[in-house]
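As you look at this complex, bear in mind that one protein chain is not there, while each of the others sits in place.
Up next, subunit A:
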Amino acid sequence: MNNTAASPMSAAASSSGRSVGKSISFASELQIMMFSLGDARRPLHETAVLIEDVVHTQLINLLQQAAEVSRLRGARVISDEDLLFLMRKDKKKLRRLLKYMFFRDYKSKIVKGIDEDDLLEDKLSGSSNTNKRQKTAQDFLNSIDQTGELLAMFEDDEIDEVKQERMERAERQTRIMDSAQYAEFCESRQLSFYKKASKFRDWLDCSSMEIKPSVVAMEILAYLAYETVAQLVDLALLVRQDMVTKAGDPFSHAISATFIQYHNSAESPAACGVEAHSDAIQPCHIREAVRRYGHKIGPLSPFTSAYRRNGMAFLAC
């Protein structure tokens, strides 16, 4: 995996990505994000590296599939519609994505009304910008919707349980903080892949792709990356909770059995089985979470090949 004979181009352009041993790493940003999503004050670096790995792989796969869809359409750029198409199977996640896009539109509309300069900027740029994301999303879903359930999502006002759980967790976390800690927490919550857009593009190695994603598609990808991280943290926290052996729990030995299979030899089972002295999420939690997520449990699981084909279950869609 060494590229000593590589052309000078690859040295100059740091976007050779994973094959050279990532020169672009989001590990430190991920640590901040993990803290904002419910991890300890100082998340572990190894966990961040592992999460980065998982997110990167999934996003690359997603991009390739989207490029495929785009090519079938005969388009020259990957648009947000291609990504929506890929997500059509999972209604809850799709709904969350749509809500996010609408919020984006809504927020720009409001902020525009406040600042006079923004208002002029918007007028000058030939505004049909209001709700443009919402319009394209709605039009697209209209076109692919055959059973009417996708469009029903727009009127759907159900509570998003995952989001609810995240809000409650954040609320619990912030209640015990003092104002300095809280200020720090708020700042870390504001970090997103979208803020580091160019680094994000390079990380995904977009420039070497044939069909590149559009601006809105990049927004969605940044959102999906963030969602993946959030899902991983959610699941890892659940796994960690499971691992705490409760006294008198008849299945406690069974839990540690599944866990022992996956833990690193360096980490002692005791440290991971009982609540670790550092509250941070360990890589073993993440691995277990990914394993469980990809593992289809149920009577028909040996016959479902949908995810096996791709090798990894997508966390974001």
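Convention: a residue touches a chain if its C-beta (ideal position, glycine included) is under 8 Å from a C-beta of that chain, and two chains touch if they have at least 3 such contacts; residues count from 1.
By definition in this document, contacts and distances are computed from a predicted model.
> Assuming one chain is omitted from the figure, identify its UniProt name from "WD40 repeat", "AP-1 complex subunit gamma", "TATA box-binding protein-like protein 2" or "Nuclear pore complex protein Nup85".
For the chain not displayed, UniProt's protein name is "TATA box-binding protein-like protein 2".
> Quick one: which of A:Ala40, A:Cys186 or A:Val244 touches the chain that's been left out?
Per the contact definition at the top, the residue touching the missing chain is A:Cys186.
> Quick one: say which of A:Arg41, A:Lys89, A:Lys107 or A:Lys135 touches the chain that got left out.
A:Lys107
> Tell me where the left-out chain touches subunit A, residue by residue.
Interface residues of subunit A facing the absent chain: 36, 100, 103-104, 106-107, 110-111, 113-116, 119-120, 123-126, 159, 167-168, 170-171, 173-175, 177-179, 182-183, 186, 189-192, 194-195, 226.
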